[in-house]
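Note sheet for the following structure.
Removed: one protein chain of the complex. Kept in place: all other protein chains.
Letters are used for the chains, namely A and B, taken in the order the chains are written, and counting of residues starts over at 1 for each.
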Amino acid sequence: MAKVISSSHSNAASETQGYADTLSWFDITPSDRARVRELAPVADRVGDEIINDFYSHILSFEEAAKQFADDKQISRVKQGQKRYFQELVSADLDEAYAEDRRRIGSIHERAGITPTLYIGSYAFYLQRLGHLVLDAMEDDPAKAFGLVLSLMKIAHFDMALALETYVGAREKTIETQQRQMSELPTPVLKLRDGLLLIPVVGTLDSYRARSLTVQMLEGIRDYRARAVVLDITGVDSVDSAVANHLIQTMTAARLMGAKSILTGISADVAQALVKIGVDGESMNTAGDLQQGMELADKLLSA
Amino acid sequence: MAVRVPILRQGSHLIASIQEELTDSDILNLQTRILDEVVKRQADGVIIDVGALDVIDSFGTRTLAEIAAAVQLRGAKMVIVGIQPEVALSMVLLGLTLDSVPTMLDLDAGIAELKGSAQ
Partner (left out) sequence: MKRAAIAEVQQVNVQHDGDVVLARQMGRQMAMDLGFSKADQALIATAISELARNIVNYATHGTVEMHPITNSRDTGIHVVVSDVGPGIDDIEAAMADGFSTGRSLGLGLPGTKRIVDEFDIQSTPGEGVTITIVKWKLR
């Protein structure tokens, strides 16, 4: 389901189909839309009242009130709310409507409005609106109840669109952060004459492995290092391409005249190394940093 | 124009310091001269400084390994010094790992290596 709603890059035909599927998932039928449209005149009349109530409600919460800078902003947001409200009861529910809901979802996400604030607000609206509907149709409670149910369906559909946008935006943020993690410069530390320590922390992807190679090899030249301890304790996993890259880097270090020692190999990383045919014999490895340093001392004095 | 790499004597060691890019014939010429000198001077160690080279390809690597092997047959030791970071990486990616020849960072380290192994 999530896939259908968020598949904005698929081709137009399947998107239209996906959108129709989504509406049927929420069991939104033409009769729901017709029923909700009956509310339009009522909504116009009572819209301002509900919205005013709503803002006094949220402004009584410190967390929510923080979202608003001044009265001017509040009145601007109220205008937006009114439109949102009118669109809800006009129940066009076409693709433009969905696109608009997604856009609003992304504005909310960027503004730091949490799902709790968003859903809570919606619940407040529905509750007020529900009461109004029941009051207006006092003589036909069954019809009123049907109308409220239709309204609920559309509201949930709305919330789903907004939350999908939230999740999508959050995924994007996480992706960006991971990218930044992988672009973190790796420090090359000179421990003493001739000995370098390179602690690698975070995601070690091909991109970062390449820059690690350059930093390590240039570090060897610049510091005239005879040994390098490459500590990957802070690396959770590597794929075989990256494992291969590490081995090539250590071989290149040897060609430059420096011995390298790999320490802090996790179980996953060990498996990746074995998979590409590396064994402990062909390279210097040590369990932890301490043992790595001891091995470096031994190699340097040999 | 052929490039003639100077071969210097320092004690019982020979030092060949490559100053510029070499053609294949220049490298072959260097090979011949080093082996001649090792025999003539009774050298027990040879250092080839390749710090000025920004390409060491398969032919260069193979010839360096051949020089080292021939030097070793004379009972002497050979060390290659000064392989630059990007050159080292290209060699490895090309599959040239020069396993049989000791490599050191620079001339000082090379000299120390030869002295150390002489003791």
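Operating definition for what follows: contacts are C-beta pairs under 8 Å (C-beta built on N, C-alpha and C of every residue); 3 or more make two chains touch, one makes a residue touch a chain.
Just so you know, these numbers come straight off a predicted model, no measurement behind them.
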Among the options B:V39, B:L73 or B:L93, the absent chain makes contact with B:L93
Out of A:R33, A:R128, A:K190 or A:R210, point to the residue that touches the absent chain in the complete complex.
-> A:R210
Contact residues on chain A toward the hidden chain run 207, 210, 213-214
Hidden partner sits against chain B at residues 21-25, 54-59, 61-62, 84-87, 89-90, 93-96
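We adopt the following convention: only the chains that are shown with their structure count from here on.
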Chain centre separation in whole Å, for chain B relative to chain A (CA means) | 55
For chain B, which residues count as touching chain A in their complex?
-> 81, 83-86, 88-89, 91-93, 97-98, 103-106, 109
Would you pull the chain A residues touching chain B in the complex into a rising list?
-> 213-214, 217-218, 220-221, 224-226, 248-249, 251-258
